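What you see is the complex with one protein chain gone and the rest in place.
Coming up: chain A.
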Amino acid sequence: MSGDRDAPAAAPAHVQVHAQGPAGVTLAREGALALLAAAAAILVAWAVPWLKFVLTLALAKGIAVLGILLLLRAGQVSFGHAMFLATGAYTVAFVAPRIEEVLLLLPLAMLLATLLGLAVGLFVVRYRDIFFGMLNLALSMVLYSLLEKLYDYTKGTDGIRVAALRFAGTVPGRETQEWLMFGLALLLAIGFGLLVRAYLGSPMGRALAGIKTRETRLEFMGISARRVLLFAYVLSALMGGAAGALVAMTSRHVTPQLAYWTSSGELVFIAILGGAGSALGPFLGAAGFELVRVYAAAAVAEAWQLILGSVLLLVILFAPGGIWGMLSGRLRGRGA
């Protein structure tokens, strides 16, 4: 049946899965697309200076959505992931008066979000599906309430203003600071994008996807599905913390709204809009989301949410793979 027992075990020439992303787009094409997107972002930021702020926030949210993407790979949706973004942002707000250095604040925010992710993750990875989603939502609302009610520490819904920060010991001018924040966000986005791509192709990443389809099989292979999901959850919390730090440093103002359930819903919205097929999807989705929001708010100030909702509806109906799904389909079409 299998022919010669001594036949070489090398893969047949047609077995090319290692060089392809989950959507079947080659690494080279995905990399080229990522470079193109980064170049376009820089060009837009240079040509339309006020969009630099929007794009920086989009990149920050894209990083948080990368974490959502990891959980989606396991078939789990978190409706409370903004709690990690808020943790990162409030870490910056609380610590900035004592430590003004961005290069110290950023890792500190990531560390605290990671620790919170570990604490929460140990509890929530025991649950699946709607229970997983709702527990995350409940815990994020606990954090929201604390941020809102502990006025003496958090200034409640007024929020905390973040003072001007130092970059590598220097206090740059406003224009330079905007470029630095944009560059830092772009650098982190590329770094986390590469990290997530490598992770999803690793045994842990492939086992993570296995949770969605055959969790029982994982256990009978000696793999703890909970540990696999916990690792992804903690990694997603770390990225949420980084995103929150970037948001706080860019907007220079943090409020409990960052932890509110609608903020978590926004992250899921972006994940669907961008598509979960690639690490590039969250950034495409975040850029699309922020641009639609800005221009919709400018055009129809009272009904911009209606336009956002309509966009999502159209994506779900006509492009269930999100923006990335549309792009990868075209790329595959050209490659065929």
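Note that a contact is a pair of C-beta atoms (placed from the backbone, for glycine too) under 8 Å apart; a residue touches a chain by one contact, two chains touch by 3 or more; residues count from 1.
Keep this in mind: contacts and distances are computed from a predicted model.
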{"item": "Chain excluded from display, named as in UniProt, from \"ABC transporter ATP-binding protein\", \"Putative protease\", \"4Fe-4S ferredoxin-type domain-containing protein\" or \"NADH-quinone oxidoreductase subunit N\"", "value": "\"ABC transporter ATP-binding protein\""}
{"item": "Per the touch definition above, residue among A:Gly62, A:Gly80 or A:Gly205 touching the missing chain", "value": "A:Gly205"}
{"item": "Touching residues (missing chain, whole complex) on chain A", "value": "1-3, 5, 7, 9-12, 14-18, 22, 195, 198-199, 201-207, 209-210, 212-214, 216-224, 231, 235"}
